[in-house]
Structure formats: C-alpha cells, structure tokens
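A protein chain is absent from this complex, but the other protein chains hold their places.
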Amino acid sequence: GGGTATPTQTTDGPAGEPVQGGALTAAQISAPLNLDPALLMNASQGNGMLGNALYGTLMISDETTGEIEYSIATDFSSTDGGTTFTLTLRDDVTFSDGTPYDAAAVKYNWDRLKDETLASNSLPDATMIADTAVVDPQTLTVTLTRPAPYFGTQVIESSMNWVAQPDALALGQAEFDENPIGAGPFVLDSWTRGGTIELVKNDEYWDAPRPYLDALTINTTDNSQQRVNAVVTGDVDIASENDWLGVEKAEQASLQVQSEPMAGGQYLALNTAAAPFDNPLAREAVSKAIDIDSLNTALYGTAAVPAETLFPETSPLYNDVPLHTYDPEAAQEIFDELADAGTPVSFTFTVFRGSEALGEAVQAQLSLLENVTAEIDIADWSETGRILGQHEFEMTLAATNFVDPEPTLFNSFDSESRRNATGISDPQLDEALTQGRFAETLDERIEAYTLAAERLAATNPAIYYTRAAQVAIANTAVGGIDLYGRGSILPDRLWVQD
Amino acid sequence: MAGSGTAHLRGEEALLSVSNLVVEYKTAGGVVQAVSDISFDVLPGETLGIVGESGCGKSTTGRAVLRLDPITSGDIRFEGDRIDRASEKRMRELRRSMQMIFQDPIGSLNPRRKVKDIVVEGLTIAGRPAEVRDRVATSILNRVGLPSERYADVLPRMLSGGQAQRVAIARALALNPRLLICDEPVSALDVSVQAQILNLIEDTKAEFDLTVVFIAHDLGVVRSVSDKVMVLYLGKVCEFGDALEVYENPAHPYTRALLDSAPLMDPDKAFAGPALEGDVPSPLDPPSGCRFRTRCPLAQERCASEAPEMREIRPGQFAACHFALAAA
Amino acid sequence: MKNLKWLASLKRIGRALLVIVLATFLVRMLMSLAPGSIAEGMLGENATPEAIAKFNEKWGLDAPPWQQYLTWLRGAVVGDLGESPLTGQSVMEAILERLPVTLELAFLGLGIALAVAIPFALICATWPGRGIDRALSSLSSVFLAVPAFIAGPVLIYVLAVQLRLFPVLGWNPLSEGLAANLQTAFIPALSIAFVEIAAFHRLLRADLISTLSEDYIAAARAKGMGGVYVMLRHALRPSSFSLVTVLGITLGALAGGTVVVETLFGLPGLGQLIVQSIMTRDVTMVMGAVTFAAVMYVGINTMVDVSYSFLDPRVRRRAAA
Amino acid sequence: MTHEALLSVSNMHAYLRSSRGVVRAVDDVSFAVARGEALGVVGESGSGKSVMARAIMGLTPGRSALTGSVLFKGEELVGRPRRELRRIWGPQIAMVFQDPGRSLNPVVRVDRQLTEGMRAHLGLSRSEARTRALQLLHEVGVPDPERRLSNYPHEMSGGMRQRVMIAVALSCEPELLIADEPTTALDVTIQRQILDLLRHVQQTRDMSMILISHDLAVVAGRTDRTAVMYAGRLCEVGSSRELFADPRHRYTHALLQATPSIDHERHSEFRLIPGSLPDPTQPAPGCRFAPRCAAASSACGSEQPPLDSVGSDHAVACFHPVESRNAQLATIGGDPDGR
Partner (left out) sequence: MTDVPTLIRPDAAQELIDGAPAAEALARVPVARKKHSILVWACAAWLVLIFALAITAPLLPLPSYAIPIGPPRLPPSGESVGFWLGTDNIGRSVISRLIYGAQVSLLVATVSGLFCFFVGGILGLVAGYASKGLDAAVGLFSDVMLAFPPLILLLALSSVLAPNAATIILGLSMLGLPTFIRLSRAHTMSWSAREFVRAARNMGATTPRILFREIMPNVVPALAAYLPIVMSAMIVAEGSLSFLGLGIAPPTPSWGGMIAAGKDSLASDPQLVFIPAAAIFLTVLSLNIVGDQLRVKFDRTVHE
C-alpha cells in the first residue's frame, strides 16, 4: 500500500490523476473454490484481489516498511504489549445490502474462522484470539491467547482482513456464492466456477471516489506463460504473478511490473526432527551443496531475486548476514564423512504437484556430488495435512514471506510454534525471535533479527533460495497498481487510461 | 402343404431315421421355425435327395441330424440309437461316422491350415499318430484327384471352388463315415466342375459303401444322384418317394411347379409347364393349414384350415396334400 | 412383439444402471486407496487429528468407504449427488455448470474434425490411389500424430501470441454471443480436432471405397446419375457406420472432460473439475462426475444405436420387430 | 428380327489391374446385337461376362483399360467422357444386375431409386415421375405398387426386388437392356417369373436385350441368339436354336454334355471337362480352351482360331470344331464329340 514508488518498477503506468470509469480484465493465479472470505487466500497466488474487491480491507500495510495503514478500521492497537487489542471501525461503512458494517459483523467473521470444519487457511491466525467482545458498534476488543504485539499484520495478511455480511454467510455456502455480500469496492455480477468472475462497481463504497473502475473481470490461469501472454496480447490488463520467469518475460515485453519487495522467501525445509536431517552436519552439507543462483536460473530465469539475506536491502530491518553459502567442496567432504560414519545422506524430497521442476533441479544439483542421493516424491495437495501438519517429510518446500518479520518469522521458526515446519528447536533462535517480537526500538529489532539470521545460517533448518515474487504485471494503460501484504492487489485504486 | 406325419417311414432297417423333427431359431424378429415336424429315413447304401427352395430348411435339417444345431424336438436315430439324447462325448464319437460336406466350399476350410492338415483333422482329433495321418492324407488326396505332392501344403485360399470341395470331401472320407450328408455340394460351382464333384461323390459312395443324404436345389442334379427324394417347402415335407417316380409323376402340386419352373435346355420350349405365382411367405409368419396354399393352383378352403398329413399316393410315393395330383 | 420391445428397453435400462453403479462403486473404492484426504488438504498445516475428525464428521466422511457409498447411492437414486466439501457447492450444480463448456468443446472439436474429414474422405474415395488421395491421406496421417498437448501450445503460440487472432485466455460462454464464444473456443477445439480429423477421414475413406465397389453404386451409375450425386446420395450414408460408431466413442471420451485442453487453456469445464477433484480427493465430486460420464456414455451409445437405424432402415426394422 | 445392328462391339479388350497382375477379363471380343433382339451370353464363372457387360457401358472399374470399339446406334462409346456416357446410361442402355439384394441401395427408398433416373434424364417432375413409377411397377407385376414405393429394399422379397430393378432399368425407355445374371440369386420358381417377365418386356417394347447367365438352360429358351464365352474370349456365336441343337465349339459341346438334365440316367457318370480355367493373368497363346481340349492340335496351342462362320447365323472360333449334327446324320453312329 501506501503509494510509495518501488525500485523494481521499470516501465511506468499512465501519469496524472486517476480517471473515472472504464473496465478492466485481470488474471489471477488460482480459482476460488467458493466466495467465502474464509476460504479465499489473501495472497498474490491466491485470491487477494478478489477478496479485496468483494470485502474491502480493514487495513493494509506499507510495502516497504510494513507500517499499518487503516481503511475500514480506524485503529487496531494494543495497550498491554500485545495481549488485548481494540479494533475501532469507521461509522459510515455499510455492506452492499445496506446493513451496517459493525463490530458485531467483525466478531461474527473472526469467530467463524476458528471453526475447524471450515478449514480456512487463516485458522491459525484466528485461533490466536481467545475472546472477542463488542463494546459498541464501532469498537471490538480482542483478547489473544498469548501476547503478539504485531497481530495487526496477521490480520492484514489473512482472511481476517475480509468481513462479509453475517446473515448472508449464515444462509449457507450455496446461497452465499450466489450472492456474496461484503463492503468492498465491487459487487459480484456473475461467476462461472473455474471460469470468469465478473464484478461491477459498488456505488455505495465508503472510500469515494474509489473505485475508479465501473467493472472488473477476473480470469484465472495457473500458467505463468499464459498470464504474460494474455497481458501482452491485451486479453488481460493486469495479472498477479508469482513466478519470476513470468516477471522476466513481462519485463522483456515492457509491461508494468509492480512488485512487493518481500523479506524471507521460499526455502527447502529440512525436517530437523527426523533422519537424516536431525543431524546438523547433514543439513549443513546439503545447504552447502545447493547453488541457489543456478537453482534460480533453472527455475525462474534471470529475474529471480535470490534470498541471500533475511531482509532485502530496502527493508529497515536489513542485515547482511548471509543465510547460505555455496561450497560444494566442503559439502562433499561432509557427505564423505557421513558416509564413512555409516550414515550416508539419502533422503526424499517431497514436492507438491506443480513444483516438480524444483525437485528435479535440486536433485540434479545433488547428483553432481557423491554420497548423497535425493529421491523425489510428488505429493498431492490432499496430503498436505500429513506432510506439513504431521511433519512427515524429510525435505519439502516451504515459504516464509513477509514485509515485517512479525509474526511470520516467529511462527515459522519458534520451537513452540505450530507452523514451525522444520521443527527446528534452537533456544538462541527462540530467544532472538522473542526479542524481535517485543522489542521497542528499531535498533533492538535489528539486533534481534541479525541474531536470528545468524542462527538460521548456523543451524540450517531452511535453505532459502528465492524471494517470493509478489508481483502485479499490467499493460501501460493501467494506473494505480498497489499491493499490500503478500502481494494482494488493491482493486479500488486501479484505473485505466482511455 | 404342411406335411407332418410319418407314414412314409420305412422302419427298423433304416440307417438314419428322423421323426417329427422341429428346429426353431430365436431371432430379433421372432421365432423362425426352420424345420417344422418333418420325418424321413435313409436305408443303408441309399441316396436320399432333399430338394426345395432357399430357406426351406434343407441345411437346417442336415445340421440338426448331426446335432450341429440344437434341435427343439424330434427323434433322430442312427442305426437305431437315439442320438438326439446322446451325451456330447458320445456325439463326438458318433459324428465321425456321420460326416457332412458344407454348402460353402471355401468357407468350410480353415483359411490358416494347410490342405494336408485339413483332410486329416478328424484323425488328429481322434489322436492318431502322425505317420498314420501322413499316409491317410496322401492317399485320400490322391483319391479325390488332388495329387498330394502339389496340394498338400497349399492354403485354402489358393484353391478354386471345385478343389476346395474336393478337400472337404477328402476330409469327410478320411474318417471312413457310414453316412455322408452333402449340403448343396455343387451349387456354388460351375457346371464343368459340378460334374467332376458329382462323379466323385458317386464313385466314393460305391467304394466306401456310403449312405448319402444329398441336399440341393437343382432338380436335375438331385434326380441324377438320388434313389429317394424328399421335397421340402417352408420347413415341411411335401413329397417323398422314389426319385424317378417323383420326377415322372409328381403327386404334390409344389413338386410339379418346381419341375415346371426348371429351365429346359431347349430353345423352343423354355419351360415344361406354367409358372408358379407369388412369393415364398415369410418363415416368421407361415400360412395356416397347408403352407403352400397361398401359391397353390389347387388350393381350396380346406387347405387353409387343415394341415395335410403325409399319405401314400402311389406305392412308395407319399405326399402331404389334400388334393394330390393323379398320375399323369 | 410389443412386449418384447418393452422388455428389451427395460433390459437395456437395467444394464445401463448396472454399469453406472459398478463404475461409481469402483471409483469410490479406488479413491479410498489414494493417499491423503480432502480434510488433510484443506486443513493443511493445521491438520491436527482432531480437526480432521471434526471435518470428516461434518461431511460424513468418517464411515467406512462402502457405507459412504451406500449413503451416496441412496441420495443419487433421488438425484442428490451430495455436496462438495471443497467448495460447499452441490455436486449436481457444479457439474451442470461445467458441462456446457466441455460439451461445446467436444462438439465443436468433432464438428471441425467432421467438416474437414468428410470432404477429404469424399475426395479421396472418388480418386483412390491418385495423387490427391495420397496427398490428403498423408496429411491426415500427419494430423494423427498431433495430440492436443502438442497442438495446444503450438496453436496458442502461433495463432494467439504471434498472430493475435484469438485470445490467449478466458472463456466466453455462448450466452455472450456466438462470435465471442467462438473466439475463445476455437483454438481449444482445433487442438482436439487434429487427431480426430485423421481418424474420421481414414475410416470414412475406407468405408466409402468399399461402398463404392458395391453393386448398388454401379447400378446408380448405370442409371446415369452424376458422380457427386452418387457420392452424396448413395454412398455417403451407407458408409458412415464406422464413422458414427467412432464418433460416439470419441464423444463419450471427450464428454468426460477434454482434460488436457481444459487444463492447458484454463477453461472451466468438466475435465478441470475432475482433475481438481481427483487431486483434492473430493470423492463426492469424483463420483458425481463419473456418474455423469457413465450416463453420458450410456446415452451416447443409445444415440449411436438410434442413428444406426436412421442410417440403415434394416436395423430399424430389426429394432422395431 | 432385323439385322440392323443396334450395338456392335468389335475387338473389345478390357484389361484390369489386380494384385496378381493384369487380368485379361475380356480379350478381343466382337459381336453385335440387332434391334429387338435378345442375345444370350453364357460362360463359366470368371469368363469375363460381367466385365464385358460393364465395358459395353463404359463402366469398367478404375484401374482398367478398355480398347476396341463399341458402336451404339453408330456412335462410338469407347473413350467418351463419363459426362457424355451418363446421358446414354438409362435412356439408351440400361442394366439389371445379378443380385437384386445388392444392386438396390439398402438405405434409399424404392421411390427415389426408381424416380431419380427419370427425373434426371427425362426431366420429369416429382409427381410425374411418381405416376410413371407406379405404372412401371404395375407393368413388372409388383402388387400394391403404392405401398412398395415407400418401402426400403429389405422390406421386399428377392423376386420383388428384381422386379423393381427391372422397373428401374425400364424407367427411361432404354433401347438396350443388359441383364447380368438377373436370376442367379433367385429360387427356381422366382427365376422362372423373372425370366418370363424379361422376355415379355423385351418383346413388347421391342427392346434389345443382352441376357447373361452361367446357366445354359436359362439362356436357351429366352434368347434369339447366344454367345459362349470362355476365359475372356468368344468361342461360339449363333442363333440359339442352332447353337443348342448343334454346338460346334468343343467347349460348348462339353458344357452341354456336363449339364445334368432331367433325362440323365440315375447314378451314371457325367461327361467331364478335365482341367480348369486358365489363369486370366497369364493366358497361353492360341486357343484358350486348348489345354482342356481332347482334339487340340499344335496349332491350337500357338494360334488363336478366328471366329469363322459355320452357318447362316452361326460362327465358331475353333480349328477342329465338332462335326455338325446334320453332317453326323449322314455318317452313321459317329461319336458326337468326335472322341
């Protein structure tokens, strides 16, 4: 958010003031299963733009600093160091059916997210909340299960940011999908499942004169090539992109490329709780054996931004601790040692369908070394529960993408966290993360995360190789491209030059 | 002309005796009674000719006798044994003494077998040793006029119709049968070849002491080879008797009409008598009473209601007709 | 006779139902062998055993597979194919929503194939062995070796990206007008058509050539009827049996989802739905889709039989008798 | 019978390409048919009768060559383009095929099959053609023609179908009717009906007819003149009366001997023709019948005997013809076939 110019933008959009009217066609990466805000994923590879269009946002984050900017919410802060939060809302917002957007509606949505059978992606975020209480129509107090000063970020990056009209939700899924009611800049006109979503302007939108567009059409394709082609040929005006190869092609085609400079990134998660990667030496060896530059070129061409440090240089929290060093000779030595000790490194890399290429690339790199073998197991989405939930893997693919490390980084590597995929349990790392969480000043935070980076580099639970691409690509007639959180496009700001 | 009844059967001494044979086929259009209650017998050494127009049940009769098609009812005896009830195993043995030559000469030979294997197939099945088979193959092929040196290794498709029919005859003879049923053995052949095959059958009949059932639609052919002749129409017997007698003095109007319709080799006189009107009725829905009545010049009311039984018109000549023709 | 006909149709229906029941049962059992479950998929890293149990209970996925099948079958009998836990949508609705796309692709693809194959075959059969025959026959052999997953990317690249004749992406349903619809449907349908052009052309050509050697063709010519007239009026219909049979089989296979093409072009058809449902272990949806496919198969088979009797009155009589 | 030739075929060669080589199906055949005359053509299977019949019309199969001359009413038909031949097929020359079950299109109603020719050639309207069709069906003895018109061929019996085929052939008033084994597929009683019908229409319409059959008896009583074919060549042509009474070619003679007749003695041997038809792709030079002929001389094996006249209307292609029966009567007790 925030309209700050971003360094990766190469081609400029139209200059001047936003133009009212017009229609735009967008392409997203994956099709929504339904329109329930709980099941839409608030990220570029999910349905961020659609959620924002239908339900608006409570608040957004600045893309470089991670500072919160309020939209429907006017405040969300804690006075007790992150245990109790007070959410205050604008008083002039109504849902598209005219009912008020109030604290009760937010409470209903947030409580609902905790229903496990709903299987929302934001379940862990919602379950952080112990209790919610409506103080008055504009005020909601939220009590967390444990202190989390940066809980606001969690709201922003999850489905919690989207609130739908409670009565409409209560009617049931089928009815709701027919007529989803939110307070977003657009309302649903028609939706072919798996196909096109047609949205039209919500005339009652609280943030007039936004939205600028009269209509927004959203298509879906998970094929990056197709998305870029579609923008190039003009079938589509703007597309979400999470594949650096697509970004590269878009740049070559002189499209507008607007990206969120993300921290963290995608990594090969090593299961530190099970053989062979319960042995730190094995982790170190594999980490040293992987050349992330060539991995990136193989997968994403030249546009990929390698995740060499925890934060990008643009981040206020930047430190220069390298997370990873490529040293095949050293790796080979360790592999040989381990083999001599009777524990050669042989493991299965579990990749999910669609990312086989990563598996192959890693496998190919390791095949250049001796005494290490990697098998590839391709898992279906339906096995994520077992693999990620039950930690039944040796190596798999995971991601920790964030602008502000809180709470994502903590959740990913704190030994107590449910979302700790690698199962790393390092007291020093835990301490660093906690310190980062509760630090009062920027310097304290920088210090804490420098330590965290050092620990990550030393314990090697994760081999970071690339920053996530949270990108929007568009043709040059599209103005007001703005992303927040994990690459969620804000459709109310878009406009098109005629 | 519904010819039922067994008056014409000659009793005990018959080699093959068939009475009240009924064969039905279930088809999509309904039940076809291909053979409706016919009876006949053949004495040892005799040749019985069966004539009739296409679809009248000639082949069905031949196959039913060998139980190659399931029969609906009837009593078939071979040398006094009931074979309509014999076990499948007993039938396999019996069939060897009752051989058949099929209507389609090429079609009755397996296209992927050599001639020498075809002719001794019966022996192979009976488990005879190879040298016996080789010997028999050579002699039997030579016997039917296919020098074994030239024809032993030939495949059926390289044979002409006449040669194929010879192979079929050789195959039947190799088993030394008592009874040979020839189902239109010459109707697919040209006149010049036909004569060769007819001669061959006549010769082997004498030599192998065969009893023959000879099925054909060509009246001239049947007359020249048969002792007794049986005329069928739409699954029923019309007339049964000595071949010469029947041809000389047909008692049944259908027999007469058949004879009158056969073209004569005479430029001045194309046919012997008047033409028969109308078409053969559908076997799915045969006329009531006498089946021939719809085309019969003599038909009267009685024919529609009452099916005629076989009765002796002249000594040894039987016909199923209410108004059988007097001798000419 | 009338009874017989009635009985025959009854038998036919019974058999069709048996096929459907067996097919769905088989797929239910097959799916229960698959690793993972929809609950695990949806809950992902939040998949604690309790959460999974709760989820399964909510969607009736906690019973043994055969029991689930019986429950499903009871519903299916009254037309209730259940709801998808993945989307919360009624399976019937989901399928009906996707069906038009798939059917349109299938019909359009086959239509293109026929539109090319029939004239090709007529030309080839008119001059068999001549240069034009060889040229067209070779061409169709070439088409035969171009499956959709090769044709698709190449066609997109050439027709959409390079020449910009068609959109790269998206689907305009027929309701948006034929021109708009064809715009989006043409390349996918063409990718489907290639292989079929070849199959249809060869079949029809061979049958035409053998029909042309029939006496009744010679008889028609001997009447002095023109060549084109004889081809179209006398030869084409009796030569189209194999074509119709294969058309039916192909349509049956395509109706179950033009999977590759839908995936490649991102079209909201049955194929994508099926792929997605299998991948996500959305068993209810898979069974619904298989039911539809089986019904379609049975229906198309019946249609093919009916068209036999249209093509050949001899069959009509046999069927009516 | 006038002697004005309606059709005259001379030196006709029809060679076909088959997988085994070039089949000399018709090899140097010459004959003529007068107006109003019925010519019978007999010969064994494969002797080239059908190819000849089709060649007369110019309907030879695709991979074939046709040379020689076919003059129809003085016009040369050989080498004419199809387009022009089509105007002759139907109104001038019509054909009836062997198997009525296969020569009617099974999927087209009788109505259309009967009227399409008339509409194309005579320019009749649909209703005119229909009226005429009814009349024709009546003429060929089809009962209830109204109903038959809307039938499909399979709904009729074989005899009915052949009647329809004859009606089709007659529909454009041809001057020459070629009937290629029109009764082979039929039963004796039906064959009789059809043969009677053919003769009847031929005579009442004063049409010429070529009646082809492998059965000598069929041709014997139905035709004015008869031609005997053997292995693609004509062996003997003559008035039917003379040819059957006094066959001169050795082949014709043997054929008559081999035919079982009503007066053949029971269980007695038939006279054989030894050997079999020659291979049509590699014909020996000389007389084609020579290898099977008892009277063959060396000349027969090397030289084709010309078709020479042996009577007022009788010609034979044989170096050693059977002695004429008239001659035999003079020489007491002569062996009829000279053996």
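Labels A, B, C and D are assigned to the chains in the order they are written; within every chain, residues are numbered from 1.
In this section, a residue touches a chain if its C-beta (ideal position, glycine included) is under 8 Å from a C-beta of that chain, and two chains touch if they have at least 3 such contacts.
Predicted model, so just to flag it, every value in this text is computed and none were measured.
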Omitted chain's touching partners, listed by label: A, B, C, D
Option touching the unshown chain, where D:19, D:204 or D:298 are the choices: D:19
Touch with the omitted chain, as defined above, among B:73, B:110 or B:288: B:110
Candidate in contact with the missing chain, chosen from A:341, A:357 or A:458: A:357
Of C:119, C:147 or C:177, the one touching the omitted chain in the full complex: C:147
Residues belonging to chain B that touch the chain removed from view: 63, 66, 68, 92-93, 95-96, 99-100, 102-104, 107-112, 121-122, 125-126, 157, 168, 171, 175
Contact set of chain C toward the excluded chain (per top definition): 15, 18-20, 22-23, 26-27, 30-31, 33-35, 129, 138, 141-142, 144-150, 153-154, 157, 161, 195, 202, 249, 252-257, 259-260, 263, 271, 274-275, 278-279, 286, 289-290, 293-294, 297-298
For chain D, the residues touching the chain missing from this view: 3, 5, 8-11, 13-17, 19, 21-22, 27-28, 30-34, 62-69, 71, 225, 237, 304, 306-310, 312-313, 315
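Methods note: only the chains that are shown with their structure count from here on.
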Distance between chain centroids, defined by C-alpha means - chain A, chain B (Å): 90
Distance between chain centroids, defined by C-alpha means - chain A, chain D (Å): 90
Residue numbers of chain A (touch at least two other chains): none
Interface hub residues of chain C, defined as touching at least two other chains: 317
Of chain A, residues touching chain C in the complex: 25, 27, 31, 33-34, 36, 116-117, 119, 121, 123-124, 172-174, 177, 192-196, 219-223, 226-227, 229-230, 232-233, 235-236, 353, 379-386, 388-390, 418-419, 421
Contacting residues of chain D [partner chain C, same complex]: 54, 57, 59, 61-63, 82, 85-91, 94-95, 97-99, 102-108, 112-113, 116-117, 120-121, 152, 154-155, 165, 168, 172
Residues of chain C that touch chain A when the two form their complex: 34-48, 50-52, 54-55, 57-59, 83, 86-90, 93-94, 97-98, 101, 156, 160-161, 164, 167-173, 264-269, 272-273, 276, 279-281
